[in-house]
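Please find one structure pasted underneath; my questions will follow.
Here the complex is missing one protein chain, while the rest keep their positions.
== chain A ==
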Amino acid sequence: MSAILQIRDLRKVYDGGFEALKGVTLDIEEGEILALLGPNGAGKTTLISTLCGITEPTSGSATVAGFDIKTQYRQARELIGLVPQEINLEPFSYVGANLHFSRGLFGKPRDDAKVEDVLRKLALWDKRANRVRELSGGMKRRVLIGKALAHEPRVLFLDEPTAGVDVALRKEMWDVVADLKAAGVTIILTTHYIEEAEAMADRVAVIRGGEILMVEKTADLMSRLGRKELTVELREPLTEVPAALSDYDLQLSADGTALTYSYDTQAERTGIAGLMRAFTDAGIVLKDLHTSQSSLEDIFVDLVEEGADT
């Protein structure tokens, strides 16, 4: 795998003096899905806009498949598709015409078969002769994706693809993204839904205050920073945590039927074996037990709060 997108010390200072990007350096591998995770105002959209040519970088550089985004902007931009955060579509235009327009704008010859293919994949083929304003919100969002895909980009930017979208539609978007990845498209998506990054991304880049705090494989990140929780359901409810178990930091549920034990998966000793023995010794009968990994959300909140302290 090679980096299809190379960002080097990219800075953006807006006219008012606000520094939205403080020297971002990042490599994105061909074919991967990278989630750009960060709170509102972290610089996610600015980074995408700068890479796509909508805002001019103050300094630094970036290349797409080796083409510089400033000096070789034609070659670079031909490879990029952008799905913006807002639903920006001409309400009176037709769905099919929208895709043909985008394709032409990116210098590709008219190709009815290709446009049909994209529309079918996005379940929009039946709507091709409809006006944009007749579509539902989810369909409009898919038209935006269709427009971005009409010129067959190798890199696709999805700026908060599921912001303000209901659960069913979010799942639908995830499927669309999975299909694109299968087709070999490199995808960079911004989100502040952590579960989205967790579900889709190969790697996660955490951005805050215009700086990339960390970039890591989603799985590594989860295991490195992840804590697990062991929940033990009890046959007989307890009123308090027995004294024999006081060595372990246990939380008793409100109804007294479950005990929760939190541990670090990476630690030398997790303490689970000892805990089990202690249960037996104390004569507590277990009904069931299960473990759960702390979500990326917890990790993310930890990270951002850590950053805020410094």
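One rule holds in what follows: a contact is a pair of C-beta atoms (placed from the backbone, for glycine too) under 8 Å apart; a residue touches a chain by one contact, two chains touch by 3 or more; residues count from 1.
The rule we apply is simple: contacts and distances are computed from a predicted model.
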| item | value |
| --- | --- |
| Per UniProt record, name of the chain withheld from view ["DMSO reductase anchor subunit", "succinate dehydrogenase", "Cysteine desulfurase" or "Transport permease protein"] | "Transport permease protein" |
| Selected residue (touches chain absent from view) among A:97, A:165, A:250 or A:289 | A:97 |
| Touch with the omitted chain, as defined above, among A:74, A:171, A:235 or A:287 | A:74 |
| From A:23, A:39 or A:53, residue that would touch the chain that is not displayed | A:53 |
| Those residues of chain A which, in the complete complex, touch the missing chain | 14, 49, 52-56, 73-78, 80, 82, 84, 86, 88-93, 97, 100-109, 147 |
